[in-house]
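Beneath this line is the structure, given in structure tokens, with notes to follow.
Coming up: chain A.
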Amino acid sequence: MQYPTNIRIIKVPCTGKVDVIHLLTAFEAGADGVFVVGCMEGDCHYVEGNLFAKKRVKRVKAILDKVGIGGQRLEMYNLSAGMGGRFAEVAQEMTERIQELGPSPIRIAKGTAARPTGEVAA
Partner candidate 1 sequence: MIKAKEKPLNEVIDMVKDLKKVLIAGCDGCVTVCEAGGAKEAKVLAAALRLFFTQEGKKAEVDETSLTRQCNKDYLQELQDRIDNYDAVVSIACGCGVQFLAEMYPTKIVYPGVDTCFMGVTDERGVYSERCQACGRCILAETGGICPIARCSKRMLNGPCGGSERGKCEINPDVPCGWELIYERLKTLGQLDRFENPVAPKDWLTSRDGGPRKIVREEIQI
Partner candidate 2 sequence: MSTETPSRLQKMIKAGHFAVTSEVGPPRSADGAVIEQKANLIKDYVDAINVTDNQTSVCRLSSLAACIRIKLMGLEPVLQMVTRDRNRIALQSDILGAGSYGINNILCLTGDHQHFGDHPNCVNVFDLDSTQLIQTVRLMRDEGRLLGGHEFGARPQMFIGAAANPFAGPNVEMRVVRLAKKVAAGCQFVQTQCIYNMDTFKKFMKMVVDRGMHEKVAILAGITPMKNVGMAKYMQKRVPGIDVPDDIVKRMGGVPKENQPEEGIKLAVEQIEELKEVEGIRGFHIMAIEWEEKVPEIVEKIGLYPRPKIG
């Protein structure tokens, strides 16, 4: 499976483990974009973990809009573990979106903006 090299994957047992503060911390640390990849809705091994994640992603998108970072830098996708091809697609999609948006305002403000990097939690 081929996907862009600018992705850093953080594995979690369930996207339900991803909390609001984790997403904000990623941006504080300089991530240009973050995407959360969870199981298909209805198929969550832990029943509703991916639904919690969905709500948290929505909440953080709103915060990012209000603090001048932009909610489009964060997204949630749903796929099953076997959908390798789709994962590559999603990674590509997200990378292109972030490239278009440019480096995160945090990195620009800190003067560390060079090549765009996308952080991924999967």
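On the choice of candidates, all candidates are chains of the complex that A comes from, given by their letters.
The rule is simple: a residue touches a chain if its C-beta (ideal position, glycine included) is under 8 Å from a C-beta of that chain, and two chains touch if they have at least 3 such contacts; residues count from 1.
Nothing here was measured: the structure is a model prediction, and the numbers come from that model.
Going through 1 or 2, you find that the chain touching chain A in this complex is 1.
Residues of chain A that touch candidate 1 in their complex: 20-21, 24-25, 27-28, 63-64, 66-69, 105-106, 108-110.
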